[in-house]
Each structure stands twice: as C-alpha cells, then as structure tokens.
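Have a look at the structure that comes next, please.
What you see is the complex with one protein chain gone and the rest in place.
Chains: A, B and C, in written order; residue numbering restarts at 1 for each.
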C-alpha cells in the first residue's frame, strides 16, 4: 500500500502548475446574476479525514454552489424518506444534457437520477411534502452538516433564475403531466431556485463534503446523519451522475465521486480519505469548470490514488 | 480504517444466503448455442491480492465469458495504441441498450464507450489493424494475463453468433458508413465473435482480473502489462459502462468496477484488494446475471466496503 | 371525367352503413370538461360549392371543435403576417405525437408545423402580438368566415384545460427557452385555451371550411379572405399535418385535406367541390374520431373521388 500523500506539498505543486494553464472556458451566462462574477476567481481547498486542511486562492470568498447543492437536498430527502424516493427517480446516468426533456417524455416522467435538473426537481417536490418549513429546514440542514450557521441563500440569484428558468419550468410541467410532481409548480420552482442559490466558500464546501468521505457521520461530533449504506449510495450516484454528460470523462481522468455546478464549483471526495472543493467560474462546453477539472486531475495524478 | 474482512467466512455466508434466493432471470436465447446451457449452474470465486482464493459451486466448469472479454481486447488495444484509441471511441455511459444504433447515428459513428457492442467492434477493428495474427495474438494475450495456456475460443459459439448476429452486422455497417471501421466487415465480425466466445472458469476469470486489482501488473511475476494510469482508466470505464444500462444500479447496489456477459458471468474488482467472478446463466431484464448481481451485492454488504 | 356525385343519395347510404359499425374508440378524458360529453353523439354534414347541404344526426348540437380551430388561427395569422410566419414554424409532418417535446428540443424550439400543439402555440403568440384585442378579434374572424355571429368560446372548457394543461405549459416554456415565444406565457396559454374551446355544430363547421374549398374566398359574398396561394398552402399543410401521427393513414384511406380535434370533430375539404364536417366523440388510439374517420372513408369511396 502506498504511503499517505503529503497533501501540503501536493497542493503547492498544483498551485504552481495551474498558473501555466490558460482556461479555455466561459462563464455561464444564462443566469444573468451569475454572469456578473469575476471570471478569474480561483480557489482550491482540501480537508482530510485526519483534520488536515490546505488550500490556496480566494479561499474566503462565497460563490454560488448551484447544482452542488442537489447533493444536500438528495441527502436530506433520502434521510427522511428512505428507499421510497427511488420510486420517483432513478440512479442511472442520463447520457444526455442536464436539462434535456427527451428522456422524461420517453420514460413516463421518471428522471434518470436525482442530480440532473429533472431529478432534483422531483427531490424538491418530495422535500416540500416532507418538511414543515421547507426553505428554512433545508438551510438548517445544510448549516448543520457544514457546521456553519453563516450559510445563506442568495435571494438575488434565486430571483434571477426564476425570471429565466423556462427550461426548468418546462421540465416540471412535463413531469407534472405524468403525475410525478405533487405540489404547486411555482412553489417547487421557488424552493428549487433557492436551493441552487446557496453560497459557500471552498473551505465550507470541502468541510460539508466530509460527510460523504466519512461514511455518513459528521467528523466534528461523530453524529450519524445518514447510514453508511446511504452514504455509499449517494457517492455511487455522484460518481455515475455528478458531471452531466461528462461523468465518464471525469471518472476516466480524475476517478473520484463528485458534483459540479454552473457557478464553477466542483466538490469531490475520496471515501475514507479526504474531500476537496475547487472554484473557477469559466466552464467547458459540457458545463463543468475548466480549471476545476484540471486541478482535480492533477490531485489524483499527484497523490497517485483514486478510487480505481 | 476497517479490519481486513474474513473472506473465507463471508463466502460461506453468501453460499448459504443465496440458496434462499430464487432466480427470476432467463437464459439468453438469441445465441442458439448459449441457450443450451444448464440454467442452474452457479459458481463464485474470489482472489485476493494477498493470494487468498475462495469459492464454491461449479468452480472448474468453463462457460462463455462473452462481453467480459471486451475488457481484455480493450486492454490489449490500449497497451498497443495508447491514448489514440479515444479518437475512435468515447468513455461515457450510453444510457441506452448495449446494441442500440441510435447514438451511433446521432453521434457520427463514434461509440459512447469500448464496452458496448459498437465500441468493442471498433476496438476489434483497431486490434485487427495492429496485430499480425489477430485471433492467435489476442488469445495469447488472454492466456498470459490468466497465466493459463488452456484458454480457448469456442468455435461452435462463435459460429452460432455469426449466423444470428444481424444486429452486430447492422452496427458495424453503420459505423463503416461513417468511416469508423477500416478493415473488411466480415473479418472484423469473425474476430469479434471469436473474442466473445472465449471460455473460462470463475477461477480463471477472477485470476485474470487481478491485473486490474493490481494496477496493471501481473501478480505472479510483477510484470507491468499496462501502466497504473491505464489500469485506473480501464477500471473507471468498467465502472461507468460495464453493465449496459444498469451501470448506475450496479454502482448503487454493489459499488465495484466490473463487467458482465450474456453468458451469465460477471467479473468485478476492488482495486488493491481483490477480484471476484461469478457465474449464473439466468439474466435479468437488462441482460445481467440475476444471481450474480445478488451475490456481489452480498459481498460488498458483508465486507462492509466498496470503492465508495 | 366522372359525373358529379349524387351527394344526397350517398349521405343516406353512409347513414345506413355507419349504423352497423361499432365504435371502438374512447372519449378523450384528459380535459375533464370534455369527458362529460355523451359518447354516442353523432353528426355528419356536407356543404357543396354549388350550395347543396346534406346531413344527418345531431346537426344542431354545438360541440368543442378543439384543434380544428387551429386552422382558423393559422389562417388569420397568415393573412395578417404573410410568409414571415414560416420563420417561426415549419410545414413538415412531425412523425411524432401531437404534444411531443422531443423535436422542439432537438430542433431549437421551432415546431414542425402550425397544427400540432407547439406550432399552434407559436401561432397564438404571433396573433397575440398582432391583434389589438386578441380574444375578441379572433372570435370575430371565426364568426366572419362562418357567417354566424353566434359562435362563442366555452369558458368552462377553456378553464378546464388551463387547470390540466401541464403538457402545453411544458411546450411553451421550452419554446420560450429557445426564444420562440415573445409574450407572457400565461397570456398565450389563456388565448390558446380559448381558441381550442370554440364550439360549433357540424353545419357551422362545414360552412366555415368552404373558405378552403373555395380557394380563399367566402362563398356567400365572394370576399377574398386569403389569396388562393395561401388557401392552397393551408390545404397542403392540413393534408400533411392535420391528423397528428395518423396523417399518412388519413391520406391513404380518405385522401382529403382536413383537421381533427380531440372533441371528436373532423373537418375536411375537396378543393373546388365540397367541405364536410363530422362529429363523434369516441377517439381511436391516435386521438382521431373513430367513426368520423370511417364516415369520411365511406364518403370518398362512394363519391369515387379524392384529391388523388
């Protein structure tokens, strides 16, 4: 077995090597509020299960985690409703863009997985039914696993998405026509856009993902948030479905379960070892952070270990 | 970190528990020669990287490994041609049945990955161009990594597939129309059907897959067959694409990279720990061994560890 | 050339023969208000360009013409905006169900033709932009070509559709995401559901369709509503696209341009000869009136002439 990697040294090397890479990506512009972000922001942070923490760049700057938050809503819905959620959403990669309606129409309103937009909307509908105070309860859950009461929705971003979210509106209406949405469509969209507007720093994000590294328990107090089987399954879904139609490529080049967002963030984990978060707003053609992918590729190459 | 599992004890428990599960699957009948197999055959074998070997059932009976052999042809093509092979085949899950033509037509003749039929046909075409004596050289390669000169093609099975392989014929002609097949179509089909006809016991199969457990080196003599990066990438592809449109389900329930075949075999690995092979001819509706999936699910549940 | 058919005699024969045919269809139930209609209603009416009028059944009963009204809105939009409308909607059969979203996603938000739901929504958006008082102006136009100021929207039906029209809502949101809808989505849906709620008797409907029989001029006063080229083109579109994914079958068996609605109505024309309307609420599996199709098949068989 390999020795434990020297994370501190490796992070330094990554910082140096990334300087020579020019990002070819573009900032997402379909959400007007997101298009305002400085495209040259960059931050990288790793949190090991042994309590080591290293990072560089804009470590203390909040950014819009967008779809990464879908992992948190999935976790809460799974925790509260158990295996029943899989009656309404699958666990297979979609092989299609994140906002495609085609499979929803062909597969009777059942989304392929909970991390594409359609699936996250169904999870939102499930949570909306389950929680007494959906927006507050969800935010409190995210605060608990991050151990940080400072986490907030960005109302401006949520509203910006609401104004331009026609594709999501199409998706939820289509699923409703198949009977896979129960609550009022506008309520669910509002809830969903709030979820996507959550802001974190890379420090906070890597800390939050330690839950998945640590098999479902909080590292700080050993509290079991979800069972180890649930954690394992969420990790498997992140691995199969966390990067839109580039999940295979991420698995091939990086080899870690993770989730990206159009805000330019990526969170990933090595089960039992570490979690890592990176932020760089310029996206590649598949909607994943260009430099973020490169940084994580360097990480698993330099640590000489991935889950494979 | 968890203690090392007691494989011997766990295998015994799996043997007992499987007896109470009635297979709901059906033997594949589209290849006449395969339809003749006894549906109640069963074998399970695990090979640890420390040299432990345990199993039960029809351990010494050869069966048709079918699509599992695609991992071997991919390995040889990758070894000989390096990253160039990815110009002609992708690394993404297909989200479609294993023999679908739809994506090939929509994506200009480039198969989604090398483990679906279309992708394996392209890999066969690459090998046919590269090898001086394709059928002999490929068999010798498989014999080398299995450390067993007893491995053979089953000519009857190869011929049986040739007579009924209209779907594969459609796939290769379609890819040829896009310029992604170079050699004579009948030669490639003949080569491909031979590949799929390879026969092994579960003992031999789990031994052969130790190559992927052991990061590309043979365990017997430490010879590097492929680099550790190549091994990692093949494992990632097996994980994303090894179970047709049930890859997500396998990842979700089992959590190991692997590959199934319509002969009822499944091979899977835990990188750095063990490889495992199981054989039960009755298939579920997705074309994967019904009891094989159950057995592997028990294995990762009982060992309390998967890659996630 | 054949003699002019004896319409009166032929209609009598059709009446007799239809009595021996048991409708295998089912009343549309996705619009609750429509599901209340008596399934055994039947009416048939023919209006020749020479002023002959024959019919039988529930001739004076109003029914919901539903999608047949899309021909009227197309006519008005074409009249007011000319060939510009074809930048936003095509003239090809869709080969897909009437409410499918798949082609909209694949073809950048441009509907295949103006007679499927998506295309009629775009036409509604065009009219909404063009008319000063959309609902009133459209109704007045329909009244003019029917020469009957008695035509009304059925507000109950319009509201019933609004409550359950999730699929149409999905379609319009999807097209909006591609920039092919300009006005407020709820306004357009309201306008569209009113259009579909128009009620007529078969007498009124066959009279209204004389406009298309008569190359764009009103028969009563020779006023040109649209040019003969426009009339010819609308007829061509009705023929290619008027019966959802059964257009070929209708052309094959009947051989007239026409349009059906889920209320069980069908209107069809023989250019230069006659127009015909039929109503029978039970629909076949493609959404077209079961007995209506049979009646029109008898008509062209007995008159020994169709456009082919």
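Observations
In the analysis below, a residue touches a chain if its C-beta (ideal position, glycine included) is under 8 Å from a C-beta of that chain, and two chains touch if they have at least 3 such contacts.
Just so it is clear, the model here is predicted, and its values are computed rather than measured.
Shown chains touched by the hidden one, complex as a whole: B, C. Touch with the chain that is not drawn comes from one residue among C:53, C:81 or C:96, which is C:96. Touch with the chain that is not drawn comes from one residue among C:241, C:267 or C:293, which is C:241.
Of the residues in subunit C, those that touch the hidden partner chain are 1, 90-96, 103, 112-113, 228-229, 231-233, 235-237, 239-241, 245-249, 251-253, 255, 257, 271-272, 301, 304, 306-308. Residues of subunit B that touch the chain left out of view are 100-102, 105-106, 166-167, 169-171, 173-174, 176-177, 185.
The rule is short, and it goes like this: only the chains that are shown with their structure count from here on.
Subunit C has its Cα centroid 48 Å from the Cα centroid of subunit A.
Work out the mean CA point of subunit B and of subunit C, and you get 55 Å between them.
Centres computed as Cα averages put subunit A at a distance of 31 Å from subunit B.
In subunit C, there is no position where the chain touches two or more neighbouring chains simultaneously.
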